[in-house]
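Note that one protein chain is taken out, while the other chains of the complex remain in position.
Chain IDs A, B and C follow the sequence of writing; residue 1 opens each chain.
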Amino acid sequence: MADKKKKNAPPDAQEYQAFQQQREVQRPIVKNCIKAFFVGGFICFIGQIISTFYIYFFHFTEQTVGNPTVATLIFITMLFTGFGFYDRIGQFAGAGSAVPVTGFGNAVISAAIEHRTEGFILGVGTNMFKLAGPVIVYGVFSAFVVALIKTILIQWGGL
Amino acid sequence: MLTGHQTWVFNNKPVIISTGTVGGPFEANGNIPNDFDLLHDDMWLKQDSFEKAQQTLMEEACQTAVKKSSIEKEQVQFFISGDLINQITPTSFAAKTIGIPYFGLFNACATSMESLALSAMIINAKGANYILSGTSSHNAAAEKQFRYPTEYGGQKPPTAQWTVTGAGCALVAQDGQGPKITSATIGKIIDMGITDPFNMGGAMAPAAVHTIETHFKERNIDPSYYDLIITGDLGHIGREISLDLLKKRGLSIQENQYVDCGLTIYREGQPVLAGASGPACSAVVTYGHFLNRMKKGDLHRILVVATGALHSPLSIQQNDPIPCIAHAVSIESGSDV
Amino acid sequence: MMIFFWAFVVGGAICVIGQLLLDVLKLNPGQTLTILVVSGAILDGFGLYEPLIDFAGAGATVPITSFGNSLVHGAMAEAETHGLVGVVTGMFEVTSAGISAAIIFGVIGALIFKPKG
C-alpha cells in the first residue's frame, strides 16, 4: 500500500523523499543489535536463575516452572515500570527489553498506569491491552491455525 | 496590508509589550533556564493528569505575561491559542480560567506563530487593543496522545524529537514599549509524502523552506536583512535539510544566521535525540530567549518560522503522509523601526 | 551449568532478530512482537521449539516467541483428548500465567503507581 502511494506521488515529492532519505540519520543497527543481545540475554539469564531457584527450593519441575518464572518476571517488570526505569532500559536496549516476556508485561502495565487518569473501568480496563493486544490476538489465531492443521494431519493423515 | 499573495506587512507596528514563559523540570535542566519566567520541578504541576498540568502551564504563562505588563487582565480583548492534545482541550480549559474572549487554533507546532500573526493582524486593523497569544505543550501528554504510554519501553530512532513541556505567551498591543511585529507570511500545506512520524524534522523542512522563500520574495528583501532566521522545531535533520534546500533555491543564508528553537532549548547530552519539538518549543524559545536577547541589543531583526506537522495518530495508522505547514513572523526591535 | 550460558546466548539471539525487524524493516514494536509470536507458533507446528527450550531453558521460554509455542501446546494437548474441539478450548491451558500475571500486576501497578513522564 505504502509503496503504491509513493509511486503515485508527484515527481518533486519523490525527489525530496530520496534526498531526505540520504540526509536522515541512519539507525545504528549493529550497535542496537549488540545492545539488544546483551540486555535480552541478561533478562533470559535472570529468568534462568529464577527457574533454577524455583526448581531447587520449591516443588516445581522443569516442565512446570515456566509459569511461576514468567509471573515473577512480570512482577519485577511492574516495579521497574512503576518507578520509571523500564522506559529508559527500553530506549537503550530496544528489542532486548521488548522481546522478552518482560516487554509484554511492560506494554500492559505501562498502558494501565498511563490511563488511570481516565478511571479504572474505562481507562485502565479498556486501554490495558492497547499495545499488547495484537500479540494475544495473533498469537491465539496463529496457534489455532497451526494446531488445527496438525490435529487434522495426525487424525486423518496418520502423521 | 497584504503584500504579494500570502504576506502581511503591519504598518501600525503592533508591539509585544510583555511575555510569559513557563517550563517543566526537563527544561529547567536545559540550555536556557534563565530565560524562563517560571520553572516547575514536577511534571504533574500538582494536578491529577498531564492534560490538567498542561492547562496550568498555559494559565500561568498568560498570568505572567499580564502581570509583567502595566495593564489589567480585563483590558485584554482576545486570547488566541491552541495546542496538540485532543480537540485542544487544555487550551480551552485554560481559556475558561482566564475568562477572555477566545479563538482556538490548531496548527500543531506552528500554532505559536499562527496565533502571533493573527493577533498582530487584528491589532494592526484596530480590532483590539490587547491580545494574549500563546501556546503550550506537555511532553507526557503529547507522548500519550501521539506515541506510546510514557512508561512504555519502546526504542525511539535517532530522528525522533522530544516534546517540550512548557507554555509561552505574548501580550500584543497597539503601542507601548517592546519589540514590534512587522510582517507575517502565512504558509500553505506542503506534503512531500513522508509517512514516518518519528522523523518530523525531515517532513517539515520543505514547508519551512517554502514559507521562508515566499517571505523574502513577497517582501522583496534579502536574507541578510535579518540578524537571525529562527525555525521552530526542525531539529538536527530538518535544519540541515532545509538549509541545503534554501541554498539550492539561491537564498544566501549563513550557517550561523540560521538557528532552530528545537536545538536551542536543551543542552548537549540531554536525551532528546534529533532535538525538541512541540508548540511550546518555538513559543518559549522565541518569547523567552530570543526576545531577551533583543532587549539586550544583541539582535535587532529576527524572522521566526514555526513549523508544524499536522498529522494525527489516526492518519498515521491509515498510512497517510504527514501534511506540514510553516508560518513566519518578523519581529524587529523598537529603536529600529 | 551450561544452561545459564545458553539461556543468555539463545535469549539474546532472539532479541537480535527482534531488533532487526525493528530497525531493518522499520516495524513498530507491536508488529515486531506479533511476528515473533506467530513464528513461535509456526516453529512449534514443525516441532522445532521444544528442542530449543530443552537446550536453552529460559533463553527460549522468556522471549515472547514461547507464548506462541505454548498456545499451540495447550491446544494440541487438549486436541489429543477432545479432538478438534480441543484446539479451541485448550488454547490458554499452558499460557494463562503470562496473561493473568500481566493483568493482575497491571491493575495493581495502576493502583499504586503514577506515570513518571
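We adopt the following convention: contacts are C-beta pairs under 8 Å (C-beta built on N, C-alpha and C of every residue); 3 or more make two chains touch, one makes a residue touch a chain.
We take it that contacts and distances are computed from a predicted model.
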{"item": "Protein name, per the UniProt record, of whichever chain is missing from view (\"Peptide/nickel transport system ATP-binding protein\", \"Sporulation lipoprotein YhcN/YlaJ (Spore_YhcN_YlaJ)\", \"Branched-chain amino acid ABC transporter permease\" or \"Hydrogenase maturation protein HypD\")", "value": "\"Sporulation lipoprotein YhcN/YlaJ (Spore_YhcN_YlaJ)\""}
{"item": "Shown chains touched by the chain that is not drawn here", "value": "A, C"}
{"item": "Touching the absent chain when the full complex is considered, from A:Q21, A:T64 or A:Q155", "value": "A:T64"}
{"item": "Absent chain, residues of subunit A that touch it", "value": "2-3, 55-56, 59-64, 67"}
{"item": "Missing-partner contacts on subunit C, residue numbers", "value": "2-3, 6, 17, 20-21, 24-25, 35, 39, 42-43, 46-48, 50-52, 54-55, 77, 93-94"}
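The rule is simple: only the chains that are shown with their structure count from here on.
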{"item": "Higher-contact pair (C-beta pairs counted), A-C versus B-C", "value": "A-C"}
{"item": "Whole-Å separation of chain centres (CA-atom averages), subunit A against subunit C", "value": "9"}
{"item": "Subunit A, residues touching no fewer than two other chains", "value": "27, 32, 81-82, 84, 93-95, 98, 103, 107, 109-111, 113-115, 131"}
{"item": "Overlap residues in subunit B, where contacts from two or more other chains coincide", "value": "50, 148-151, 154-155"}
{"item": "Subunit B to subunit A touching residues, read off their complex", "value": "48-51, 144, 148-159, 191-195, 199, 202, 205-206, 236-237, 240-241, 244, 271, 274, 319, 321"}
{"item": "Subunit B-touching residues of subunit A, taken from the complex the two chains share", "value": "1-2, 5-6, 9, 12-14, 16-17, 19-20, 23-28, 32, 81-82, 84, 86-95, 97-98, 103, 106-107, 109-111, 113-115, 117, 130-131"}
{"item": "Residue ranges of subunit C touching subunit B (in the complex, touch as defined)", "value": "22, 26, 28-29, 114-117"}
